[in-house]
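Before any comments, here is the structure.
All protein chains but one are shown in place.
Per-chain residue numbering starts at 1, and chain names A, B and C are given in the order in which the chains are listed.
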């Protein structure tokens, strides 16, 4: 099968997230990395291109050069899709320009700096009909997809409550150092990261996971955020009360200063008849609780799963796939979308999810600033 | 060793919590149940006394009769301590009268209906110097006590966040029945249960566990509660934002309608250097996380534990003790207090804990009623 | 309800297992400890009696004195049942004499030193119709009982394999000390413990658990045992291959020198359609695996359990009961047996289980001595 020609913005030598995207693209085996703008420092970008066996002429110094260069190529050689894995402040500009020039886009989150920018992208995607995926990687896990399908099936009864958590501890070592340590980390710098650190970087994943698995939209938020330390400009810790339709209550708890926590994203959906729980650090176990039956533990690669979940693991049961495979599933969805195949509901997070995420971040920050009041999304 | 003569208010035939108290008293082996008022229906009370081999003359029809009857006995025969395991609305009246007449008291929670009642009891206890214990059973677990000691030791560094959860599902089956079902359950009836169901019955345990293990007082709360269904008068579900000293943030999440949840009380304390996590349904495992070291799993009956935790398990390691033994540890503490022995810090929850709990319940209910605003405890 | 008058042989000050039996007897609330022979040193025995509020005249210096003294008392005062919690070498003599004089017996395991002694006891029990229980405590856990019932129900299909493990590490610290350390521990001394340490003390629990839960008898064993260190006279570690009816294979793995293991008894029963797994250190979780369905996790106090399992936990679900309650369930069974009530199948381990256990220990030791050959039980 012909591979889709992939470009990349950012993600050069030493970049954690760019490497993850490339691995995911290789795992799903539907893409071939052809070129890109791998660094703001062109020399470094070229070093990277050399390492990755990318032709020098496809390694560009700037986005403009990239677009110009690729558009001069015939359609059957031109890069078709582009992954944007730069710091947050470039997402909007890059996505906009790429979409407007006919490239499909896979974009890291948060999608933009502002809600307006997000809505602008949404408009462009809707108009161009190009494929646009947001890298909410966790929706690529088979058991998250199974969770979505179980909710759809109605076995939970009336949903009463959603409770998501995203705890990390890695910022501790940074804020305990000197001030210069803080400024050196782009995720803590508003100029690079945007209006929020904890909620923008990880809380928004929890938000997305709730909307993804329940199929519901969060209507109102009330947030209490904390920068934890004096010199820190953005939130590193926070709790968000949620209001969903039909009087469903919820909460998102998130921290980057919870010592010893690695990447502890969890979600629980509580219903009147049954409940579901999932945890990212043991992603191949999905728990369904009910008062009337023994707790059920779903695992991937079993016939009892939905066809969507089944399609999301290649290995037989008991062979744990991980986060690269989750992101690979999202890339697989984008490839299938580009090829015009019939998609499952939820194969990759969309530009609408990006708009929702920006509304969440924006309103959470406002709620906190205005004295922990309810804000409508 | 001479046993302490124990009386009991409530807890007759079919009572779950009264039975638990009696088992705990037998396990710790420091008490002998001598008499009490076991039911509002005297005939049923006498049946119960007969079953338990309690002398008929020590089975009283009312609190007044109990007090009068016991005071006529010589000191070396008189009941010394009384467990109050009635529905909530009788706690205050019974405790007050018993204390004023010289009986030590072990009282179920919530301690009273109002903060004023609670403070009145506190005053009496302080004046009479009698032993008064509140049945926050979970503080009797060895690993909760170890948690308290580890926090004291300072290894967590600066505490950043506390996060406690208490989820149950048993009310689901009640509210899905008819309205009469609801009125039949005293915990859902304000006349019996007081101003809150979820927060008053279980949320307050989470509150107590936070203050117990951290040694800190929660300063402010902001609550979002829900009765979940139309006919329900009290909260069955809620989230409470917490503010603690030194800018520590926290959250309590609690529900009685989380289908399939049994008695899922958890607590996590996150610090700048290390964090602690404990869960009631696996009470013999305490997790200490840190960025720099492998996660440590503490278990009871090891020399590496504090002497307080060591004193709280009898069996060698790997022989799981349970909730009866936890409550037995609290009874043991009361016995040691009555005998004037040197106590560990935190051997049983005190009347001060009861006042704190009532302030929590009261302010949480107010915060919710007044539009989810911060209330000072 | 009138309590059964209980006596005790051994179990005085500092005795771990005697204390466990007394706690269990108090928890089930059907017994009252009246007297016994608490120590080979009469002065220590009397000190203990004083601590436990036992009348001096019921504290005897010897078994003979006990029997003589009690038989002079009228039936309605006489001790009815006796717990034997002495070192192993006294079990047979004490049980025999007590049974022959009309006392019901609860005996620690292993039941005797030899198979012949065990069969002699069996004969006496069968003749006298007295109640005799062997303290295979783990059969008192609700989820072990549920396991037995699920196997009975046939949902496993054809059983293919059983696999039990009992690992501890406590002997490590002893054998790493001096030789005198070894001789000071009665469990490692053949004169006190009998022909085996690891298999006699803990391996036999695994054996019993297999026969209890499957309802099958192990037919043949092939053992490889090790004393681990030069000065040690008994086995501290070993593996036993098992042959059961219908070509079922199995294995028992046991060690007392597995550093860091506490009391890690596990059992798994593998069938053609489903399998069951249980672990003593998390006794309230029973796992049922099958190829066709999500794994099911059974917990106590749910209506989905068998009535036998339901009767074995008092607390509502999610309130963990522990090992004292397991032993209490066995005492409860003995009380119900003495009172002539209708018993569930398997309410307490019997003298037949004791004979089976001795056959296991004896043949395992022989198999090892004779060069790891199959021995028929």
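Definition applied: contacts are C-beta pairs under 8 Å (C-beta built on N, C-alpha and C of every residue); 3 or more make two chains touch, one makes a residue touch a chain.
Only a predicted model underlies this, so the values are computations on that prediction, with no experimental measurement involved.
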*Among C:13, C:241 or C:338, single out the residue that touches the unshown chain.*
C:241
_Please identify which residue in B:116, B:293 or B:341 touches the non-displayed chain._
B:293
*From C:255, C:329 or C:363, residue that would touch the chain that is not displayed*: C:255
*Taking the full complex into account, find the residue in C:3, C:44, C:73 or C:161 that is in contact with the omitted chain.*
C:161
*chain A residues touching the omitted chain (full complex)*: 1-3, 16, 19-20, 22-23, 26-27, 29, 51, 53, 168, 170, 261-264, 280-284, 299, 314-325
*Could I get the residues of chain C that touch the absent chain, sorted low to high?*
156-157, 160-161, 163, 165, 167, 169-170, 172-173, 176, 222, 224, 226, 228, 237-239, 241, 247, 249, 251, 253, 255, 257-261, 268, 270-275, 288-291, 295, 372, 374
_In the complete complex, the non-displayed chain touches which residues of chain B?_
288, 291-299, 302-304
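As a working rule, only the chains that are shown with their structure count from here on.
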*Identify the chains adjacent to both chain B and chain C in the sense defined at the top.*
A
*Chains most often in contact, by C-beta pairs*: A-B
_Same or different contact residues where chain C meets its copy chain A, judged by the half mark_ = same
*With chain centres set to the mean of the C-alpha atoms, which chain is at the far end from chain B?*
A
_Could you work out how far the Cα centre of chain A sits from that of chain C, in whole Å?_
55
*So which bits of chain A are touching at least two other chains?*
288, 291, 295
